[in-house]
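All protein chains of the complex are present and in place, except for one that has been dropped.
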Amino acid sequence: MATHCEEIRIGFYVCHCGHNIAAMVDCEAVARYARKLPGVVVSRDYRYMCSDPGQELIRQDVREHRLNRIVVAACSPLLHEHTFRTATERAGLNPFHCQMVNIREHNSWVATRKQDATRKAKSLAQAAIHRVRFHKALQVQRVSIRPEVLVVGGGIAGIHAALTLANAGKKVFLVEREATIGGHMAKFDKTFPTLDCSACILTPKMSAVRSHPNITLWTLAEVTQVEGFIGNYRVKVRRSPRYVLEDACVGCLECIDACVYRSPKFPDAFNEGLGKRKPIYIPFPQATPKVVLIDPATCLNLKTGKCKQTCLEACGERQAIQFNQQERLEEIEVGTIIVATGFKTFDPRRQPLYGYGTYPNVYTSLEIERLVNASGPTGGEVVARDGRKPRAIGIIHCVGSRDRKTNVWCSRVCCMYSLKLAHLLKEHSEAEVYNFYIDIRAPGKGYEEFYNKLLDDGVHFIRGRVGEVTDWAMTPEEEGRLVIRVEDTLAGCVRRIPVDMVVLATGLEPQPDAQAVRRLFNMSCGGDGWFLERHPKLAPVNTFADGVYLAGCCQGPKDIPDTVAQAGAAAAEVLSLIDKGYVEQEPNTAYVRDEDCSGCKSCIPLCPYNAITFAEDRQKATINETLCKGCGTCVASCPSGSIVQRLFEDDEVFAEIEGMLAYDA
Amino acid sequence: MKYGYFPGCSLRGTGRAYEASLLPVFRHLGIQLDELEDWNCCGATAYMSIDETSACVLASRNLALAEKAGHAQLLAPCSACYLVLNKAKHYFHEYPAMTVQVKRALQRGGLAYSGNTPVRHPLDVLIHDVGLEAIRQKVVHPLKGLRVACYYGCQIVRPYATFDDACEPTTMDQLMEALGATVVRWPLKTKCCGGSLTGTIPEAGLRLVYILCKEALKRGANVIATVCPLCQFNLDAYHHDIRRRWEDVRIPTVYFTQLMGVAFGLRPVDLGLQRGFVPFQMPASPPDEPAVAGKPVVAPPTR
Partner (left out) sequence: MKLDRTIRYQADSDRDFGRQVMAVPGCERLKDCIQCGTCSGVCPLSIYMDHSPRQVMALTREGFKKEVLESRTIWLCASCYACSVECPRQIRITDIMYELKQRALRDRVYPKGLPTAVLAKEFAGMVHRNGRITESFLVVLLYLKTNWLEALGQWRLGLGLVRKGRFPFKLDAIRRRAELRRMLDPEPDDTSATAPPTDRRTP
């Protein structure tokens, strides 16, 4: 083990990363410069330090030159710190005697002049070389992983992840905000490109969730608090009253018939407001759990207390209806969390040009999903809001997508679901169907073939983003109808096309409370508001919070196959953690030097991880190092300087700064 | 309330009735308008086709004069002026190179400009500064039975829509309803009147006017209310031509300020109402049915 008294022998390596670094940084010059710095015994530049021969170079030098400190100037430590620490360890040194310098993301990729980038690389290298001298030998800690898993969101992503885990014998808590699981997929009529009945493939999974002994399903429930850390999370869940006991209700639905409202009166959210429901209702026939619920905003008894309560009578001895049911708070302990909170569709009122909300016969795509569905409000018959059967239907793509004024991203699914709806509308009506698109994006398996099928069906494809949907007529044919004005960019002319129904292919957006959820689970959001994965290619279901994983559209728009694949991947990540049983924690934790602590307690409320407690007997602050995430807040705030953070100790940080300042261009 | 007042060239020519009604109406509401001393043409759309820097200099001279005279805000009733003055302001802030050039040019004329004077439209001032309630209180002859098509045109809502929505503006609708009029739903309220194309390329320009008037009549309007001297001119002056080309779609087009004046009980001649080609009259009694709704189409329009 190296100590302060022994001679410091540093090996310095600068990586070309092919052209990534070498194109902007003169790597040879950096190596030459480092060679002259105190303590440096070996200084090399190499094409790919992360390659096997690169790592072997370190081992060989340690052996031949008796090195005891390693500095590698290469890419971000996020990518290869582990690689070089392992190489250092395999060479017989403590892995924390290795320090990485980021001269790619922080330097070559953002610099514009080679001269500047090379200077910056030299000064960063010098800083690390100064610092590494003070590195201490540290040991990683192990944290055990609880085997219970929390899955947040009961759409197809949450359902698939929960079932995968439960089938592997893990205990799963599935928390869903709505009264039923199923999410958006439950509303779809068919799925592209195979035209499977959406309900037929989803409902078996929904009932499997309900009956699975390893799954605890809470609907009308929301996570309100998350405490703890990977392997050991304490989670609070608020369960809103359903006013019906889930265990007592058998789903006979007699209470609904008995309700004092003779006919359904209130907009039915499951049918996108196209149908009506009563205050006591079941969202749809296959709702899971198949238990009715009472909407407190419309129920006469809950609103005014004045009602004949005919539902109670109908329920009879089962006594499932409980008007006095209260909100409940559950507290659970889990080791890992999968966030699958889904998306919201774009509100086309934000784009008044397309007349949604002004013209009754302008629909959103979700409304059409319900309209063509056999169990939908019209029994699958395509009838417009004004009662007419459309002769022509226009489907407008990219509503709230690829638009700097609303959402810049491509929502990925709209092209394909528009093709599917075009097919279904043609199947369910006599209408001519026009698609107005910017680009058709059909890159999945079987998707292009589906597009070909639609062309064969005689669906019109007009390449042009619609300029206007209006109701003023120029020709007798247009009278009393909606008119779409668009440039047919392929035919090369502006066209006015009269239709009787307009379908807006609304894009996907992050949930309105995505920011609050992000904070709750300590995750990050990208600039567009979707939850951010740890790495777009190599850690697509991980988040920056250890033990928290993503599945489905909350991470970005995706279709059902991709969502299910991602949910499976998140479940696999969780399983690998649980089966290993522990994780190794970076030893960059903080500790209190008792002799200097004055017991002022100022650090305690500042810790975001609640890792600091006060030892009453000694009158000192104590840090629980399994809870500490090494953020450094307490270190900076301690008035007596009694808190020390490993890998960021004062001598290390000061040496680093001195090294940086010592560089003289 | 006090504003600097930038009339613009049109309000001294074809759009005299706009100024003639704006001034007494604002006086009636107790708003003081101080005309900008030695103001010059804003440049309109034409000057932008010559050179954008000079166009910005031209417009900025007015803004600099306003700052010099100590006007906290500048009222620009003409849509083109409103747009161009705002555009010059935007460019001044957005493009540093342009800022330098404009400042230097103004300096040559002994002026300086900081880029801060807000440029306001009368509609904006009436709705947001005066308020509908104060306006309602001044109404002595409610415009009962008047079915108004509110015509915003292009340039007060586009591209620098600051006080109303670019696609579905409502300020004039609110104002007209406050005066007691009925507002007809008319989806063309922000469509273009053709601008100067009515004169330069009549086939294209006048057809836009024809469509606007035709649709307003079809929807049962008996007057079009406008905010812009060029819109008013185009919708008012070419009906002879339009009848020759397509069909007769005569409908009076007046400034919204003229309708305010009528509601406030001011005399029509003091509001310049005699200057319109298509004469405007208040409907005698509230008609049950729109007076001219559903006129048969004489000949199918060319597409």
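The letters A and B name the chains in turn, as written, and every chain counts its residues from 1.
Here is the rule we go by: contacts are C-beta pairs under 8 Å (C-beta built on N, C-alpha and C of every residue); 3 or more make two chains touch, one makes a residue touch a chain.
For clarity, every value in this text was computed on a predicted model and none was experimentally measured.
The hidden chain makes contact, of the residues B:G205, B:G220 or B:G261, with B:G205. The residue from B:Q155, B:T171, B:N222 or B:T253 that touches the chain not shown here is B:Q155.
Within the full complex, the residue among A:L195, A:L245, A:I438 or A:A565 touching the omitted chain is A:I438. Where chain A meets the omitted chain, the residues involved are 353, 398, 402-405, 438-439, 463-468, 485-489, 492-494. Those residues of chain B that touch the chain absent from the view are 9-10, 12-17, 38-41, 43-54, 57-58, 61, 83, 91, 94-95, 97-98, 101, 104-106, 108-111, 154-155, 158-159, 161, 166-167, 190-192, 194-197, 199-201, 203-205, 208, 237-238, 240-241, 274-277, 303.
We take it that only the chains that are shown with their structure count from here on.
Taking the mean of the C-alpha atoms as each chain's centre, chain A and chain B sit 49 Å apart. Looking at the complex, you find that chain B touches chain A at residues 165, 167-168, 187-188, 211, 215, 218, 300-301, 303.
Listing the residues of chain A that touch chain B in their complex gives 352-353, 470-472, 474-476, 496.
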